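Complex shown without one protein chain; remaining protein chains in place.
Chain lettering (A and B) follows the sequence in which the chains are written, and residue indices restart at 1 in each chain.
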Amino acid sequence: MDEILFNIRLLLDFPIVNLKIIIDGIMIGALFALAAYGLALVWGVMNVKNLAQGDFVIAGGYVAYSLNQVGIYPLLGVPLAFVIMWGIGWVIYKTIITRVIERDLFTSLLATFGLAIMMAQIMNLIFGSDTQSVDLGLPTWFLGPSGIIDLPAAKVIGVAMATVLAIAVVIFMKHSRMGQAIRATAQDSRAARVMGIDTEKVYAFTFSLNAAICGAAGAIIVMIWVIQPFYGITYSVRAFVVVTAAGIGNLPGVIAAGLGIGAAEQYGGHIFGIGYQQAIAVVLLLIVLFVRLMQQRRIRQVLK
Amino acid sequence: MKLVTNLLGAAAVIGLSVSAASAMECDTIKLGAAISLTGKYATNGVNTKDGYEFAIQKIKDSGGVKVGDKCYNFEVTYYDDESKGDRGATLAERLINQDGMQYMLGPYSSGLTTAIAPVTEKYGIPMVEAEGASRSLFNKGYKYLFAVLSTSEQYLASAIALAAEKAKEQGKDPSEVTVAVAVENDPFSLDIRAGILEDAEKYGMKIVVDEKLPRDLSDMTSILTKVKLVKPDVLVVSGHSKGAATAVRQIAEQGVSVPLIAMTHCESADVVGNFGESAENILCSTQWDETLTYEDPIFGTASNYNTEVKSSFPAYADRAVPYQTAQASAAVYVFADAFQRAGSLDKDAVRDALAETDMMTFYGGVKFSEAGNNVAKPMVLRQIQNGEYKVVAPSDFAAAELVWPRP
Partner (left out) sequence: MTRKFYINTALLILTILAPFIFPVWKTQLATLWLFIIVALTWDMTGGQMGYNSLGNIFFYGTGMYVCAIIAIGMYFPFGEWTDASRSETWKFTDSQYFTGLILGSLGAGVFCALCAYILGGLFFGLRGPYFAIGTLGLAIATGEIVSNIDWLGGGQGVSMPIYNGDFETFKNIIYYLFAGLGVSLFIFLNWFYKTRFGAAINAIRDDEEKAEAMGIHTLRYKLITWSISAFFIGVAGAISAFQLIHFEPLETAYQTINLGIFMVVCVLLGGKGTLWGPVIGAFMFHVFKEVTWNYFLGWQWVALGALIVVIVVFFQDGLMGYLQTRFPEWFGIKVVDKDEKEIIAEPAE
């Protein structure tokens, strides 16, 4: 208890720390938002709740890491991870996901859970269980009194790349033919089929796109933080929190929720101690669920 | 990539064994071990296994274990405990019950050892372990558990002593020293924390940051931000390999400057290889160092051990041999010694011989207390200076001057 008070005191005594925490939160939140956006896509379009979301992120990280090992410049790893994870996503779609789309909700949850276990372990067998990272070798800028706010150039570049990717996906969804088909399928897949949209193709495309977005996010993460084969669950949990909070098909909401959860986690970590970070993310999920449930109760409905 | 190097390592051992087997025909003594080949401790699990295998090979090459007038070679049956305690306990039972093991080697980590020890104890199976350092292992009254390593509260205690010494040199009272502690939430690191707290209290030092790291740690910025705010004189980090890697990277990234930073597992995280400059002047605790003057007839000197492991296992070629490997080898050696002194294969005779162990190995002296922990060997504190690990404490072994304060 004393510690919590002490930590809150720190926040009040050094107001600049608040800014630092928010910046850190936004940086990590941007990556949560990317993974969550992919999840919202597959959830909305094909009603698949992908518990392997985080493992796609980590897989993307390892793709970038391996490319770096063979001498490719780390920043190039991001687009390459996007492309390679696209391919992996397509293979996974064709072998597993296509068979669970029409089934009940629990099926996709469990099937992707099995997938998550497999992916984590295969990565462990290939890369070992050490934490890995890619060092860009870029400087860190320090701002504020006694350099309390640190802005590593790598983080800034990473967040910029995440933003570019998010904007590109939004433009693509709005204006391209495929993007329109995806949105049409999300609204009503039967009607979309009637109108001549090849929904199977749309599904395959959506799922591959999701894997690719996650892959790019992972490639950014490996430059900024560290990855390990079993870290996937952390990102899966965050993606679910964000999507549950923002709802599917609400891109600005997903981004806002992603950034918000990033910041909330950093605050929670600061106040309660970093040991509670995972707990904070999950408790946020529960709170979001129950708040939404209360809203539904008011109109005598349940959260389905 | 890891897989490939492991396979190469295994191939090297097999290659050696083929050449040796023809030299001498000995019987086999079977040892059982649950080891973390997957899961969060897999890195050090493999280090441990390599240490066991290397020692077995060395003992075989030097003529095997003489029990009475017969000669024996060790052979280990391994299972993968996935770094999970309940799995480890089940496997220990299987090793004893179904595979009929009479002697056990320890798993990696205090947590796993804590889970396995009740089982070996119940069956009265002597277990020599090399990787479980938590004091909570030695307050249960176990009779069949022997640990060759120093207990974990000693790991970083000398860092506190160093800080006090430096404070005195500056004309300050040690009680003015402030300490920040960030340890992983697992038995080993919590015990390190307990040791630090006890020692800090002895000097009247103040703990200003006391945080526990989650097991799936990938970011410790929030702790380091606090450290930057409260400016402690000592920062202590313990969180196995990933804790060391994350800390070294983010300390540099965030420009955290603390006069004295001490951590564990620098070698197994290979912080020098991975982070280069950033790791400079960090203090790392180690159970063993290849520059120490310990020596024994089987492995030769500590530095000889280091060279030979590097040539047998290509995985260590371009990094320091972690002490986890060395102590695993020492555990096998202690077993061999106990068998020879017991003069029989009876497990209780071996247990009694183990209890009376008093020997010198390349890893240091080994002598067990009543509770089963090794009391004959001090911990060593090394500092990374110009990319090399230099012993700075205790002063008997010091090979270099402490660089202080860390810029």
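Quick note on the criterion: a contact is a pair of C-beta atoms (placed from the backbone, for glycine too) under 8 Å apart; a residue touches a chain by one contact, two chains touch by 3 or more.
Just so we're clear, the structure is a prediction, and the values are computed from it rather than from any experiment.
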Filtering A:Leu110, A:Ile171 or A:Met195 for touch with the omitted chain leaves A:Leu110
Any idea which of B:Gly63, B:Gly141 or B:Gly204 touches the chain not displayed? B:Gly141
Given B:Asn185, B:Ser278 or B:Ser369, the residue that touches the chain left out of view is B:Asn185
Extract the touching residues of chain B with respect to the undisplayed chain. 37-38, 78-80, 82, 84-86, 89-90, 93-94, 97-98, 111, 114-115, 118-119, 122-123, 134-136, 139-141, 153, 184-187, 190-191, 194, 198, 212, 214-215
Listed in rising order, the chain A residues that touch the chain left out are 49, 96, 99-100, 103-107, 109-111, 113-122, 125, 233, 237, 240, 244, 273, 275-276, 278-279, 282-283, 285-286, 289-290, 293, 296-297, 302-304
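One rule holds for everything that comes next: only the chains that are shown with their structure count from here on.
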If you look only at chain B, which of its residues touch chain A in the complex? 1-3, 38-43, 46, 182, 185, 210-214, 216-223, 225-226, 228-230, 241-242, 245-246, 249, 253-255, 269, 274-275
State the interface residues of chain A toward chain B in the complex, per the touch definition above. 3, 7, 10, 14, 17, 20-21, 24, 28, 69, 121, 124-131, 133, 135, 140, 142, 146-148, 150, 152, 225-228, 230-231, 233-234, 266, 269-270, 273-275, 277-278
